[in-house]
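The complex appears here without one of its protein chains, the remainder shown in place.
Note that the chains are named A, B and C in the order they appear, and that numbering of residues resets to 1 at the start of each chain.
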Amino acid sequence: MFLIVIIKILFVVGVLLTFAALLTWVERKQSAVTQDRVGANRVQILGIRALGLFHIITDALKMFIKEDYVPEKVNKFLHFIAPLFPFFSALAVFAVIPFGSPIKIGGRIVELSIARLDSGLIYLFALSSLAVLGPVIAGWASHEKYALLGGMRAAAQMISYEIALGVSIIGVIMVYNTLDISLIVEKQGELLFGFLPKWGIFVQPLAFLLFLPAIIAENKRIPFDLPEGESEIVAGYFTEYSAMRWGMFFLAEFVEVAVVAAVLTTLFFGGWQFPYLFDDGFHFFGVWHLPYWLIVIIRILTFFAKWIFGIWFLQQVRWTFPRFRYDQLMKLGWKIILPWGLINIALTAIVIMLING
Amino acid sequence: MNNIYYLWLIPFFPLVGFIINGLFGKKLPKPVIHWVANVAVWSSFTVAVIAFFDLLKVVPGQRILVDPVYRWIFTGGLAIDIKFLLDPLSAVMILVVTGVGALIHVYSIGYMHDDPSYYRYFAYLNLFIFSMSILVLASNIVLMFVGWEGVGLCSYLLIGFWFEDEEKAYAGRKAFITNRIGDFGFILGILLMLVIFKTLDFVEINKILIYHGETLSVTALTLIAIFLFIGATGKSAQIPLYVWLPDAMAGPTPVSALIHAATMVTAGVYMIGRLNLLYAHAPVAMAIVAAVAGATAFFAATMAITQNDIKKVLAYSTVSQLGYMFMAMGVGAFAAGIFHLMTHAFFKALLFLGSGSVIHAMSGIQDMRQMGGLKKYMPVTYWTFLTATLAISGIPPFAGFFSKDEIIWSSFASSRGGVVLWAIGVITAIITAFYMFRLVYMTFHGENRSPEEVKHHIHESPAVMTIPMVILAILSVIGGWVGVSPVIGKLFGVENSNIFEEFLHPVFAHAHIHFHHYSEATEWWFMAISVGGALLGILIAFYLYIKRTDLPRKIALKVWPLYKLLFNKYYVDEIYYYLFIHPIYLISLLFLWRFTDVYVIDGVGVNGSAKSVRFTSRILKYWQNGDAQVYIFSFVLGVVLVLGYLLLA
Amino acid sequence: MLATMLIYIFGALAIFSGLMMILYRNPIHSALWFGLVLFSLAGIYALMQAHFLALIQILVYVGAITVLIVYVIALLNFDQRDLVGKVTILKGIAVIVAAILFIELLFYVGGLYVKGIAPPPEFGKAANIGLATLTRYLFPFEVISILLLVAVVGGVYIAKKD
Partner (left out) sequence: MPYNGILIMAVILFIIGITGVMVRRNIFIMLMSIELILNAANLVFIAFARAFADPAGQVIALLSITLAAAEVGVGLGIFVAIRRTHNTVNVDEINLLKH
């Protein structure tokens, strides 16, 4: 039992870190593609460039061997632990994301998520809310005004959008009638009107429209990356960070991108559910029976496909939209997403009441 | 015990009148003021009459109607209701109060017409009627006490009505303080009643006395009766607390007629009548009542002889007549006492109204030596006054004869009376006839001795004053015919001629007082003696003040010490002054003021408490220092102490 | 057995963090220790089959309350010398009084022996608590929601400039 859990943890952390590492390359490569450039392709090992994939290694090397400069006045301890909060919170959140349907091994059902929690969604929010501590403490510990301003901005933004996030997701909870994320994914395998997969995006389109900007803002990604800005507050809360500590923040951000993509996939795109694929095979104008192991593999691959698409989508958003202004950001959070989230709750409640009689 | 749900209207109307006149009277025109007041009291009278006839519809044995208005005090085993009670006794009383009160309200319109405080006068008068009807209708002694105090207050306010005059304000205070002394006894009586009976309701108390009367301690009952009688001596001007009544003549004359002759001063008599069973169970108390009453009747009458102020004479006469009533109560002739109360209300009110009419005509002069020969100027006043005088003197067939004769006879015939009381009664009757006719002769007969400027203005009073007087005069004549004693009734061939006593009989039926039986001839003889005495008094007065007008002075000189003693009212006021008032004044000045008030109350009490507060706060301010943590600390300390105590306990 | 051991470990952690919280001079450090206390308590809750409560503890206490405290401390950003409190006799007495209170409470608690019964497996799950909250405890729930609304309005009003 423990062994399985440890294997799952290692698998998830490995995949996440790999994704995060890859993202450092994807970030640059995708921007190059979007902006019609060649981009990150200089690093070569023995003449092999491999689309610039070796940049990942050189980046890491650079970060580790750079001087870890800590300004004299900072609070050493807090300065040290601040980057850990977002990083570990992002990693921990993934624990409740199911990346495949439960599999049977030797008469024992193994969930393909690290932990199947009764209140998984709450867990998701609880752990992700810890990430706020990172920017605040980093900003404060740096003992520097830009860092502090950046930290304040980041924290205010994240606290505000946590509420928007929470309110927008309640509709989904109501529709699937559970807080268990695995169960939510399982219920998304059902069909609506006999042909439409019961994915979150179909049953809760308004929630999706609210959730997407909210979670990007929560992640402090463009177009909501207000905590930093060369022209106003330099690099925000990590102005005073360098080398691998700075790298931790960035790694955390990329892990967060991955996690956000996974959460979006899980809640709104059916998670590991392949349309019309049930436990005994395809149900598409008749039943196409498939072996069980094949179905499991298809589902895991489906999840990864969706996940990667989500990551691509988020990155595309990053390189497509212009930045908001800070007041616009706050207005969006408090005056648009929050009220519409409440409206969504009311509408969902009415519809559920009508359907259930 | 049936209910009668409109009884509360009787006190209610005067209360409304009082509120209207008291609050807004200053702004209202005079006609509105007296219309409001009169309508209020006449409405009460009407309701009283209706209630009286409703009472008559009930079978005689069950004539107790109650109006439970409101549960006033409810605590532990004690329940005191605002509840009104109508039985024959209170029916008679309420009719007298509202009836005479209504007539006097009318009279007041004329008498007070140019007074600047018109509205105040009528407001007080309505308040008085309100309080008096509460007193009369009260079904328990606490509510009665409310009315009792209310009438005391009205009496004080009305005696001191012209409070700009220091002497009149003093008279008001005197009345009030004297009454307070009596009330002290009354309150003790109430408390003792509560201890003995565990209830204060008259009906309940009577039930207890009827069924368990023998088991109760006679000493306790006697004490209650005496305490209550002390209250009555204050309110009804008996020895030793009568001194306020003559001074109370400082008030407007209609007030004297209403409050200090007809109604309020009879409250004591009424109270004894209400609690007749209690008194019947306390023979010692009754003996004291009779003795005090006899003494009062006699001494007040002697004091009246030498008075020259027309109202003072009437005042002493009132005291004396109240003595008669108490005498009746004391010997157990309750019905006779109440009967005399009623007839006295008629003729004494009339006498006061007549004297008011005279004073009104004489532009305020009250000294009889400046009057004389007013008969030809004001005939209506004269004839009505004469009627009342004959009534008070006990000349048949006027009302006073029947009631007074019954009292005198009862004082002889009752097992609780005796020949001494009877003798006092007769002698007092002679003196009464004498001083009343002295008054009539000095005022209405002979030459006019008034100053020139007054002489021109002497005139008969307006109809608004004379009509009530005429009505009262008629009542003074026929008012006694409801209580004709059986021997006279037999003479006219009327069976059960004493309707009045029969009507009241259920109230007093349980107070078993034994009356000796004498032959009719004896009764006739006694009647003849008292009537003869009255005639004798009249003759003496006629001889001294019409025939030989020089004689009174000579007699006075001859018995100068006695005359001076009588003229100065036996120096009672002076004795009281030196015996009680001055020592109390000195104690108050030296001990209560200079020491108790200045040092104890101001020094230790008022300033001392302030100083101790300042001292304590000087220490406490280090605690109350605005520091929230110190507060939290004290809070925790408290928790620690409480928990520690609980652990150890 | 494992659960009991973990409870003790978490409890020790909570107590240690609590002590650190009140001993540290710097409020941000205190706040982080406070967060650790809350986390340990969440762990104890989870071990006592109050999973939902454990998560709520983290979500609300750590994720919102602690974060807000840290945020406001950073926002106000006062000088370090502000934080130096005076050492007074009262503080010494306060510690002594607290110690006495501790001993007294130990007397009370020491006298208790709670056996406890095994709750059903669905005990402490969100659905179970939700059911209890919205049926038997609906009134306190409504009251607390009004309180929360009032607190939101009041907090905004108080903190608002002028």
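Remarks
We adopt the following convention: a residue touches a chain if its C-beta (ideal position, glycine included) is under 8 Å from a C-beta of that chain, and two chains touch if they have at least 3 such contacts.
What you see is a predicted model, and the numbers here were worked out from it, not measured in a lab.
Although one chain is omitted from the display, it touches the following shown chains in the full assembly: B, C.
Checked against the hidden chain, the listed residues B:Val420, B:Ile632 or B:Leu647 yield one contact partner: B:Ile632.
As for the chain not pictured, it touches chain B at residues 625-629, 632-633, 636. One chain of the complex is left out; on chain C, the residues touching it are 3-4, 7-8, 11, 14-15, 18-19, 21-22, 27, 30-31, 34, 37-38, 41, 44-45, 48-50, 52-53, 56-57, 60-61, 64-65, 68-69, 72-73, 75-76, 78, 82-83, 85-86, 91, 94-95, 97-99, 101-102, 105-106, 109-110, 112-120, 123-124, 128-129, 131-133, 136-137, 140-141, 144-145, 147-148, 150-152, 154-159, 161.
We adopt the following convention: only the chains that are shown with their structure count from here on.
Centroids built from CA atoms put chain C at 79 Å from chain B. Chain centres here are Cα averages; for chain A and chain C they lie 29 Å apart.
For the pair chain A and chain B, the distance between mean C-alpha positions equals 101 Å. Listing the residues of chain A that touch chain C in their complex gives 75, 77-78, 81, 117-119, 122-123, 125-127, 129-130, 132-133, 136-137, 139-141, 148, 151-152, 155-156, 159, 162, 179.
Chain contact summary for the complex, chain C toward chain A: residues 26, 28-29, 32, 35, 51-52, 55-56, 58-59, 62-64, 66-68, 70-71, 73-75, 77, 125-126. Chain contact summary for the complex, chain B toward chain C: residues 629-630, 633, 636-637, 639-640, 643-644, 647.
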